[in-house]
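Data block below; observations after.
Only a single protein chain was left out; the remaining protein chains are all shown in position.
What follows is chain A.
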Amino acid sequence: MSAAHDLVVVGAGPAGAAAALAAADAGLDVLVVDEQRAAGGQILRTTPPEFGGRRKLPTGYPWAGELLDRARSHPGIAWRHGATVFGILPVTADASSAGGADASAGPGSADGADASAGPASAGFDVLTSDPADPAGSGRVRARRVLIASGAYDMPVAIPGWTLPGVMMAGAVQGFLKSQRLRVADRVVLAGSHPLLLIVADQLLAAGARIEEVAIARGIPSPVELLRALPAVPGHVRLLGELAGCVLRLLRAGVRISTGTVPTEVLGDGRVQGVRLARADRGWRQTGPARTVEADALVLGYGFHPSTELARQLGCALDWDSAQGGWIVRHDAQLETTVPGVHVAGEPSGVAGAEQSRAEGELAGLTIAAALGRPVPERALAGARRRIRSASRFSGVVQRMFAPRREALLELATPATEICRCETVTRSTIDGFLDENPFAGTADAVKLACRSGMGPCQGRYCESAVAGLVAKARGTGVGEAGRFAAHIPVKPVPLQAYVALADDPAEVP
């Protein structure tokens, strides 16, 4: 199966859906690929159609229903759901029978659409794999690609975190929202991100016993709250929702401990208890730990952007801890340092659904303009305004809830598994760093210790590995670097490669 699209969007969350819609409205032929079964990304997950009943989208995002409905029914947008993009290959100019794919200089180009002034790319081959449907595997030709791959819950390595029953906040919420499944009876939640309180409230409503909510930070100080005020207009509903969660939890008698961190997960074959301890303002353990019995520990310290495709393509990334770690560098048009590759939503910096959607809209418009479609200046200005407005709020959230990474790293003892896949402990990594004083990068540790070489491909250990390197060398995590990503950016079955060979990807 071969096809050529003006734009292939990876990810059907608020960013990808908004981008696809804006681009298709401007006349582009768009394909959206997402591993999930349905559009909506993480935040707009709903029960599957087989469950019947009405679609229930989260409150607080009044635009969500219309965005998804319009995008799904748009004749200019094709969808490939349940398929993983496992790599993207730039097409060299002579390999392309389509000729120069770009019309960056064409009339109607928006301000600065010459961001891709470099060698005009002849497009990209997007490699997809769908284990359940051979038609979803193969390569798709695109003139431009948009990486709207979202974010995943930030991993925090603590002793025992590999025990069955330790789950990320996003996982627990996903099971509740889209599967109507309560993952456990007695639950401890630990973290620092506001999502943790929302999940605790939802678990409570689902009949779970919330044994304790352990928040790493203290209660926001008056100064912090004052600083937050200018960001509030337009987001009152979101803050109100959060306040409602806290109220319901307290009313139900749930213990919410501030300045508290988890120091160990106990259990034999599954979670049976969690050790919690007091922490200072810098999140460092101060007092002795106490045991709380539970069947599950839910972790919610924030999010890391999903940047594997940007890495594999060679896009420049920058380290920004408050924005989620490694984020994809981009210009005002949301084009990355690789011409023709754009980014929107969490990979440009974790900023929440509102900003993801606004960035998606801008990316869709600027890509359409770069491909020579007329795009009204008014539409671009509107998208930019929405990004600015959303970023005032997300900036406050980022500052207020920024993870204290050094302190979290110290929760890992020598025996704690840093790399879950290859079961590499902290002592193995520290030992290697001790014996090899010239090893100064995360990738060096990966090669020597195998941390980052398993099926998750480093998504769950990179930040801790880089943190250990930074600590040993007295540098920052940004200097310790990151793991490189190669095709496949996620493991795919052999059949996916067979599909590639079958498919010479002729451009019609």
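One rule holds for everything that comes next: a contact is a pair of C-beta atoms (placed from the backbone, for glycine too) under 8 Å apart; a residue touches a chain by one contact, two chains touch by 3 or more; residues count from 1.
Throughout what follows, contacts and distances are computed from a predicted model.
Chemist: Among "Branched-chain amino acid ABC transporter permease", "Helicase Helix-turn-helix domain-containing protein", "dihydrouracil dehydrogenase (NAD(+))" or "(2Fe-2S)-binding protein", go ahead and choose the protein name stored in UniProt for the chain not displayed.
Modeler: Answer from the UniProt record of the missing subunit chain: "(2Fe-2S)-binding protein".
Chemist: Which is it among A:D6, A:E211, A:E264 or A:D295 that touches the chain not included here?
Modeler: Answering carefully, the residue with contact to the hidden chain is A:D295.
Chemist: Can you say which of A:P374, A:P455 or A:G476 touches the chain missing from this structure?
Modeler: From the options A:P374, A:P455 or A:G476, the contact with the absent chain belongs to A:P455.
Chemist: I'm checking contacts with the chain that's been left out. Which of A:R186, A:R248, A:R329 or A:R392 qualifies?
Modeler: Once the missing chain is taken into account, the touching residue is A:R186.
Chemist: From the list A:T162, A:S257, A:S389 or A:T441, which touches the chain that is not on show?
Modeler: With A:T162, A:S257, A:S389 or A:T441 as choices, the missing chain is touched by A:T162.
Chemist: For chain A, which residues reach the chain that was dropped from this view?
Modeler: Contact residues on chain A toward the absent chain are 35-37, 42, 47-53, 82, 84, 131-132, 152-153, 162, 164-168, 170-172, 174-176, 179-186, 206-207, 269-270, 295, 306, 420-423, 454-456, 459-460, 490-491, 493, 495.
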